[in-house]
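If you scroll down you'll find the structure; I have some questions about it.
Yeah, one chain of the complex is gone here, protein chain that is, but the others are all in their spots.
Labels run A and B following the written order; every chain starts at residue 1.
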């Protein structure tokens, strides 16, 4: 893409699907009988009627011992304890923040589950309550861990670790949560020199490496970091990673640090980052990435 | 578009990126996102087109009817624009939610097509003072992902390119009334002359600089944008090599400011120049795409229509 404008025709549309050597699983549609009732447990995405277990969403069946779930392809995020999420503060309330995390209900970050500036462990005073908006205000992005799940399915988050907390400059991408591969670690410093937080909820945060999450330091310094200009090369790398993730998502490929890194390496043959916006280039990158993953799996 | 929440630091990142001429997805300030275009997608319309620009999805249908010209301008036809913001695009468009936005875009289009340099209404005249064609351009916004004006104007131009008016075989005077006889043959029709039809370019002011084709995130970083309408170049839209018209210079047909902020005079002038450059590129690319599609349909006897299925 050398010109500044590119218009393609519908007949030149690119099919983003990448061939895999995996077998296609059986799909269920809502209302379809999954199995008889006898000694099975009803899980998410199913309901019981007429002694049968029926699917309530369109998706694939998952069986864990006796528990039967139907997982939809495009679901909102269903939280589990210990998940790493990226979320956006929507509202400052009494002693807690409302956080949007792509799950069915808004999540909650209690004032008691954040590390406050100035000390490791101390009581939350009335001043802290009044200072809440100074700490996190509407629109701010945070990374956090799921502390517990309420009975209605909404999540309670915590940021009581140095790696969690308010996010500074960077790019947020929203993808389907089902495309995120569950890993031990979701904070990655990629070899290309930028860091990525792959939230389990499908929110991916791309940021420059020297990002400073230590809220404990002096306030002035933090403000400095927040308005600092990011170097051109970092910016380019971030944009490239962003476009690579977009390419993988367009081809519905699972995201983790390996696939992102593979895609990044494959994308290097395109000199200009904006060439990766082209559907052909996106498909090419996704295809090559899949190829490499297959090779690794075979080994 | 309101409703998108961004943190102050994200905004700083975007603003610095624009300053650096390197945006979040690697584009420079004058790059458009890739677009996809298809014409002749609605069978009951005289002409139609669908344009997808990243997440923005526009469907345009053109209907032609016969009307009486206004007494002030007996030799001119009529063209009218209507925009419908479907609630499919965003839940806040439900009911009358999208009305303000729709009226704003329709007004901009009407203003851009006002001058005869942009669109010659004389070609719509059937019988001077008695009958003329009236073109209804209905614009449907199916999905909204930033930069509506540009996408709408391109889709409209493509739909008008696709529009064919049936040729009038005879006009009989019947005691002051006109009786028209139109050709039954669907291939006996003339295309509209839309080479000069204007395209709108939105220049979103972020920091001190202006960018074209802002994403929704970028739009929420800006308080004011300048929309310019620029006439097209007819030579990009015809296969014949008549160079006589190609010397025609691009002109502004409308300029307007959108948003609640204000700009410095110099920024405004820069934005206008930048818009002129962008519009020329856009016009050329659109012409190429339309001609390519026309050629494809001519080669294949039956056109494979993609429509809304993927």
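Keep this in mind: contacts are C-beta pairs under 8 Å (C-beta built on N, C-alpha and C of every residue); 3 or more make two chains touch, one makes a residue touch a chain.
Just so we're on the same page, contacts and distances are computed from a predicted model.
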- Should one name the undisplayed chain from "Exosome complex component MTR3-like isoform X1", "Cytochrome b-c1 complex subunit Rieske, mitochondrial", "Glucose-induced degradation protein 4 homolog" or "EOG090X0BA8" using UniProt, the answer is "Exosome complex component MTR3-like isoform X1"
- Item | Chains on display which the left-out chain touches in the complete complex | B
- Message: One chain isn't shown here. Among B:79, B:268 or B:282, which residue touches it?
- Response: B:268
- Task: Touching the absent chain in the whole complex: find that residue among B:111, B:151 or B:206.
- Result: B:111
- Residue positions on subunit B contacting the omitted chain are 71, 103-104, 107, 111, 114-118, 226, 231, 248-265, 268-269, 272-273, 276
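Throughout what follows, only the chains that are shown with their structure count from here on.
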- Item | Residues of subunit B touching subunit A in the complex | 5-10, 12-13, 16-17, 20, 22-28, 30-38, 50, 154, 278, 281-282, 284-286, 288-289, 292-293, 296, 304, 306, 310
- The subunit A residues in contact with subunit B across the complex are 1, 3-11, 13, 88, 90, 138-141, 167-172, 226-227, 229-230, 232, 235-236, 238-240, 242-243, 246, 272-274, 276-279
